[in-house]
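Only one protein chain is missing from this complex, and each of the others stays in its spot.
All chains are identified by letter, namely A and B, in their written order; residue positions are counted from 1 within each chain.
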Amino acid sequence: MSEQQKEKMTIIFFSGTMDKAIAAMILATTAASMNMDVSIFFTFWGLNFLKKGRVYKGKSILQKMMEFMMPSSRSKLPLTSMNMMGLGPAMMKKLMESTKTPSLEEFFKMAKAFNVKIYACSTSCGIMGVDNSNMIEGVDGQMGAAAFLGEAQKSKINLFI
Amino acid sequence: MSEQQKEKMTIIFFSGTMDKAIAAMILATTAASMNMDVSIFFTFWGLNFLKKGRVYKGKSILQKMMEFMMPSSRSKLPLTSMNMMGLGPAMMKKLMESTKTPSLEEFFKMAKAFNVKIYACSTSCGIMGVDNSNMIEGVDGQMGAAAFLGEAQKSKINLFI
Partner (left out) sequence: MSEQQKEKMTIIFFSGTMDKAIAAMILATTAASMNMDVSIFFTFWGLNFLKKGRVYKGKSILQKMMEFMMPSSRSKLPLTSMNMMGLGPAMMKKLMESTKTPSLEEFFKMAKAFNVKIYACSTSCGIMGVDNSNMIEGVDGQMGAAAFLGEAQKSKINLFI
């Protein structure tokens, strides 16, 4: 089937928590393995998923404060329900390991192997002072909301996570 | 109209909070009453909605700790905004009662009466050590992400809650 005829799925990944990142990665890799064309748009807190590490150079004071206070990379993401449910991210990782569930890192690698497209929201990058050099390998570039909604219009499944 | 021609709605219920469960149940029962074919896929924290009560037998130590720390059943679900907004689940229940809004239990019964399909995510069940015997009546079984995305592909409305 040609690229044009493949069914599409788009995900807006807003939340930047470990548990939602796992959900997004499972949905994305599964859909891609079913021969769907999948794009994920990382925005707001979701941008933390794509960060290589902390960078302060070239940022305003506010952006530096923000950088300091947010998780340094995707291995440090908190859980949505950390306090509420009393479960720490470390315990979640152990539990996944012990049940032979792939880790977030492994899901990301699978996603890239299945050609899942990974976009950083250009508006969020501007607000937070993030540029391409500060992002992990595998990011397919920055994209604005209009371009992403263009993708969403062609999709069968659109999710905001 | 035959089953095949009915419009479909699917919900991925991830969050496991009382307020989002109410929203999901209102949307599901309303769509079903409009003659739509509705499926809800309970995953991650959402699995707490389907639990009969706490079970420790046959679980690993980590799974036991998790079981102990999470809500024991759907009548114990927290609010998304409990701390943020200062509102407790008990107050929310009272408020719904006083305004003649059906309770979560009543919405669930309506959903089943309208033939809303209730699936537990098989991957989440594996991670958390939940089996069918520990789930409430009305669950239509476990399902994997691939099977659920197959449903979502045929749906007009897909929501991640």
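Everything that follows uses one rule, which is that a contact is a pair of C-beta atoms (placed from the backbone, for glycine too) under 8 Å apart; a residue touches a chain by one contact, two chains touch by 3 or more.
All of these numbers come straight from a predicted model, not from anything done at the bench.
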Of A:55, A:91 or A:145, the one touching the omitted chain in the full complex:
A:145
Chain A positions in touch with the non-displayed chain are 12, 14-17, 43-45, 60, 62-63, 65-66, 69-71, 78, 82-83, 123, 126-129, 144-146, 149-150, 152-153, 155, 158-160
On chain B, residues whose C-beta touches the chain left out of the figure:
7, 9, 19-20, 22-23, 26-27, 30-31, 33-34, 36, 80-81, 83-87, 91, 94-96, 98-99, 101, 156-161
